[in-house]
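Omission of a single protein chain aside, the complex is shown with its protein chains in their original locations.
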Amino acid sequence: MTTAVRRGGRRRRRVPLVLAVPALVGLAFLVVPLAGLLIRAPWGTLTDQLFSPAVGQALVLSLVCASLATAICLVLGVPLAWLLARGDLPGRGVLRALVTVPLVLPPVVGGVALLLVLGRRGIIGQYLDAWFGISLPFTTAGVVVAEAFVAMPFLVISVEGALRGADPRYEDAAATLGASRWLTFRRVTLPSIAPGLVAGTVLCWARALGEFGATITFAGNFPGRTTTMPLAVYLALETDPGAAIVLSLVLLVLSIAVLVSLRDRWISTPS
Amino acid sequence: MTTAVRRGGRRRRRVPLVLAVPALVGLAFLVVPLAGLLIRAPWGTLTDQLFSPAVGQALVLSLVCASLATAICLVLGVPLAWLLARGDLPGRGVLRALVTVPLVLPPVVGGVALLLVLGRRGIIGQYLDAWFGISLPFTTAGVVVAEAFVAMPFLVISVEGALRGADPRYEDAAATLGASRWLTFRRVTLPSIAPGLVAGTVLCWARALGEFGATITFAGNFPGRTTTMPLAVYLALETDPGAAIVLSLVLLVLSIAVLVSLRDRWISTPS
Amino acid sequence: MTLHAELTIARDSGFQLELDLRIEPGQVLALLGPNGAGKTTALRALAGLLPISAGLVRLDEHIWDRPPEVFVPAEHRPIGVVFQDYLLFNHLTALDNVAFGLRARGADRTTARATARRWLDQVGLTDHAGTRPRALSGGQAQRVALARALATDPALLLLDEPLAALDASTRIHIRADLAHHLADYPGHTLLVTHDPLDAMVLADHLVIIEDGAVVQTGPPAQIARQPRTDYVAHLVGLNLYRGTADGTTVRLRDGGTLTIAEPGTGPVHVAFPPSAVSLHPENPAGSPRNSWPVTITTIEQHAHTIRVRLDGTPSVLADITPATLAELRLTPGTRLWATVKATETTAYPA
Amino acid sequence: MTLHAELTIARDSGFQLELDLRIEPGQVLALLGPNGAGKTTALRALAGLLPISAGLVRLDEHIWDRPPEVFVPAEHRPIGVVFQDYLLFNHLTALDNVAFGLRARGADRTTARATARRWLDQVGLTDHAGTRPRALSGGQAQRVALARALATDPALLLLDEPLAALDASTRIHIRADLAHHLADYPGHTLLVTHDPLDAMVLADHLVIIEDGAVVQTGPPAQIARQPRTDYVAHLVGLNLYRGTADGTTVRLRDGGTLTIAEPGTGPVHVAFPPSAVSLHPENPAGSPRNSWPVTITTIEQHAHTIRVRLDGTPSVLADITPATLAELRLTPGTRLWATVKATETTAYPA
Partner (left out) sequence: GGTDTPAAPAGSGSTAPTVSGDITVFAAASLTEAFTRIGKDFEAANPGAKVTFNFAGSSALAQQINQGAPADVFASAAPTNMKQVTDTGAITDTPAVFVRNKLEIATPAGNPGKVTGLADFAKQDLKIALCAEQVPCGAAARKVFQIAGITPAPDTLEQDVKAVLTKVSLGEVDAALVYRTDVKAAGDKVAGMPFAEADQAVNDYPIAACAKAPNSAGAKAFVDYVRSDKGTAVLTQAGFAAP
């Protein structure tokens, strides 16, 4: 009745098929289409176009905007997640659901919504324009705002999930040591949900990087100012699908590179 | 030095401003645009169009497909997440990054990728077609596939984060009680990450519900068969932007309703 | 600077706690009680982690908790807590765990670390400073928790089983150190413990609760001599009986009679140590005034004595020497006569 | 059906464990040792939660672990474990926690629940069956953990401090029940404990490790009489000295001499209980063959005796009666003469 197995490192137990099989199917499902792109991509023909300054601009702009958007999401989203998970407000359920709004909203409509609020004639935008002469549409800042708007829910919801899973008694312990709730949050809560936080950040950043609809609707499309990679890809699709595929692969490779390098660093955060 | 405060329920401590302020700003940032839509939406004019059978069809189709896609994502994605978090495979970092592919890929390109693989002339699709006469594009099944492809990473990554945060010693305890790794996974691991799992599922479902680009590219836009709400919205944008806004609001209200009702049930899962 | 607490707490599990405490500066009050008696609950209430349903908690004139209006949250109470399950921060090293409280109370990193290191030395973990809690043994973890609580030297120390996980020898040392520390420590200390020895050694005053209510309070020595409940009797290792005295004869509530030294009347407790019981193959003539037939139920080998549980009216615990055990060839089921000198019993009003 | 383990384990923290164990069917082996000695590590290795670096673990002819080729994972070993920190499943009720193992081993829900309920009754938690672990007290949680481990009656029971969190009286009962259970229990039991009493009462054989290595093994009574290290001496509450015997005179390694009853030669251990030490204001003439000047360092009030630590050559622990304390007006710093009858000492080869 005791069956012996090959020994394998620390987590020394065999992976059950019932888990391994679907896991691999899932992996294939996500990765094979990528393979499809790689195979069908007309590489040779457009290396020149690939290394054109325009593409470089778009790449840089994408990375910068996505990262800025992620930063904003972290600053605003993590506290929001905490409020939803720990703070005791009325109607949390509804709030939590409201947070998912930008998820469900078709991005283009999301962009329209942003225009309605922050546009030149927008509910708030008109005052921004009149009082401070700030006008977000058609600016790089606009891109960041649009991406943040679309990407934030991913951060908020996954961080909130992590927070809900964390054991609040450690926060109690911190309190008895005289730590303010803010200090506790920084020094105890956040570290203890590091993995969830990382996950949320990755989702947020990746989503921002791939954002298209809201960006073009709210910030428009002007090379060097608001043309991120996805926009470039869409325009390429109109004329030369091959080029589009290659461009998106470039974006992909880049993001994977960034994630691999960063995550392995983050992940080493104990928890 | 000891400052007294109003007492408030169980988590009896004041919310620090440094958290509350950004949290509320964040909430506003996410919700105000919605308000913008609500205000500017030309309600009266199109209640008739609103309750047209076409819209009803699209709504039902959206819900059904999103839910099916989510189911697929759960079946394939949770084991994948587990493999990434617990299994010790070579090059996990890269795998983890590969999983984010559909996030960064512009959805339309994702749709193209799916066509390249599962299309009638696709790498795999041609055999599906030849051997089983199965052809996914332009079918409701195709919609589900497209949505699952785009939404799965959200589930995988947030569940993986939750798993990484969970204390593996409970799995040890289960093992000493004779629980197979699969039983342990079902009865111990999953319940202990319930909040993270819920978060992931919500993200996945919401994303699937709002999916547009990959769907229209891979499954086309056939009313009653593949025209989900986001596609209906897109078409409406062509003809009557006002209607588009109202339609997306309808989708929104519906999804919020679903989330509020479901989550409060799920959330009552202890952990 | 008296700590004064009148705790009324109702748990959603239906458990009810009613407890009044008064701890003078420098005093160590030990809270004893069986599992689930409410010790941890009381401790959490004093720590400000559990608002009381009614009553009052105040340190001198500072009111910490008085429903409905006042509640001072934990981080504003000058307290130090050792939790029953330690709750060390898993992402911090042992050193940083100890330093946490100091940092939180405003010490700069280096000072905090230095102080923390001193405390780790005190609990004998100098060379585990850099270890993460998950890589500590149970006892090591508990000692880190103890150091963490003491490091901020708070006005109120709340210790929940601070020595439970320590081994015999470490325990003796840590207990002695703790005793020293507490001796010249101006603050108030509430010690929750199961170990009567810890209580006896460390505390000036015992409060014993059962099922959320106080059953006995007093200085250790007195409680050791005159337990009022079976739990307390167990605690201090005495045979305890309730009965009605009539002169020197006590008719026991659960059957049987005992003869005591000083005559009394009315309901009394009668107590005597297991060592006062001697066993004989048959009814011995003469001196010892109490003797009755008993049957051995269990025999426990302790370090230097053997403890025998005897069934009879009354049932009784007896400590005997290995010699006696051998000579009388005792085994469970053996029928014997138990005798207790009247002078060895103590009787006190119930 | 002997359990035979030769454990060699190296922890990344640099800790090294070297331990050979042999447990016969029905035997209870107690593993004692100071904090961080490696008890839990050994236990985890037997449970199959920690692969050994070298050596062997086998139950009879079933090989469980022999690097590099064989390793039977925990779920395929017929074991039951009580973890030092319980590790109860927080999302299951107490009842379902206990039922878990039965379900995992194939019992249907109702049977499992029924059995589980019986075990909960045994540990006195009948009315907490529906409670979630977070809402249990420390001791209640530990009892659930114990019930969970016993419920599947495994071939190898691994108990890590199974009674540490229990209060005095519950402890006595649970210990007695456990003793009963283990007595007519065919399997093998490894008991990790800090409480010498638990070891004495429950175990047939003791293995004492310090810092990852065995320092003494043997039946409880013998170890109680003849400790070989200070830790063990502490454990069993004896004064222990190492020295070189020359006839009846033993020159102690740390200074001073002692006279013993039976003559011997070469390195010996000399041990005597604190109760064998008597104290006198000045050097008493005559009989007791050992007497030397000492100074009181600490005085500990125990239940019925008072334990005094005395500084001198050699230093010594003495138990005295409250009477003596009062009469001699003893306080820390008091200078006295300690005397020990030669006949009260036991000397045995080192």
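Of note:
Here the chain labels run A, B, C and D in written order, and each chain numbers its own residues starting at 1.
The rule is simple: contacts are C-beta pairs under 8 Å (C-beta built on N, C-alpha and C of every residue); 3 or more make two chains touch, one makes a residue touch a chain.
The shown structure was predicted, so the numbers you read here are calculated from the model rather than taken from an experiment.
Considering the whole complex, the hidden chain is in touch with A, B. Annotation: of A:37, A:115 or A:145, A:115 touches the absent chain (contact as defined above).
Among B:216, B:229 or B:256, only B:216 touches the chain that is left out of the view. From the options A:201, A:221 or A:255, the residue with contact to the unseen chain in the full assembly is A:221. Residues of subunit B in contact with the chain left out of this view: 108, 111-112, 115-116, 119-122, 137-138, 216-217, 220-223, 234-235, 237-241.
Residue positions on subunit A in contact with the hidden chain: 108, 112, 115-116, 119-121, 137-138, 216-217, 219-223, 226, 231, 234-239, 241, in rising order.
Quick note on the criterion: only the chains that are shown with their structure count from here on.
Among the chain pairings, A-B comes first (most C-beta pairs in contact). Between subunit A and subunit B the centroid-to-centroid distance comes to 14 Å (mean Cα coordinates, whole Å). Rounded to whole angstrom units, the spacing between the C-alpha centres of subunit B and subunit C is 54. Chain contacts: subunit A has residues 13-14, 175, 180-181, 192, 194, 271 touching two or more partner chains.
The residues of subunit C that reach two or more other chains are 73-75, 77-78, listed in rising order. Per the touch definition, subunit A reaches subunit B in the complex via residues 8-11, 13-16, 18-27, 29-37, 39-40, 75-77, 79-80, 82-83, 86-88, 93-110, 112-114, 116-117, 122-124, 148-149, 152-154, 156-158, 160-166, 168, 175, 180-182, 185, 192-200, 202-203, 206-207, 209-210, 212-213, 230, 233-234, 237, 241, 244-245, 248, 251-252, 255-256, 259-260, 263-264, 267, 271. Taken together, the subunit D residues at the contact with subunit C in this complex read 11-13, 32-37, 39-40, 84-85, 131, 135, 137-140, 143, 160-161, 164-172, 176, 179, 194-197, 200-201, 220-221, 224, 230-231, 234-237, 273, 298, 300-304, 322. Partner subunit B is touched in their complex by these residues of subunit D: 47-49, 73-75, 77-81, 83, 87, 89-92, 100-101, 104-105, 132, 148, 152, 158.
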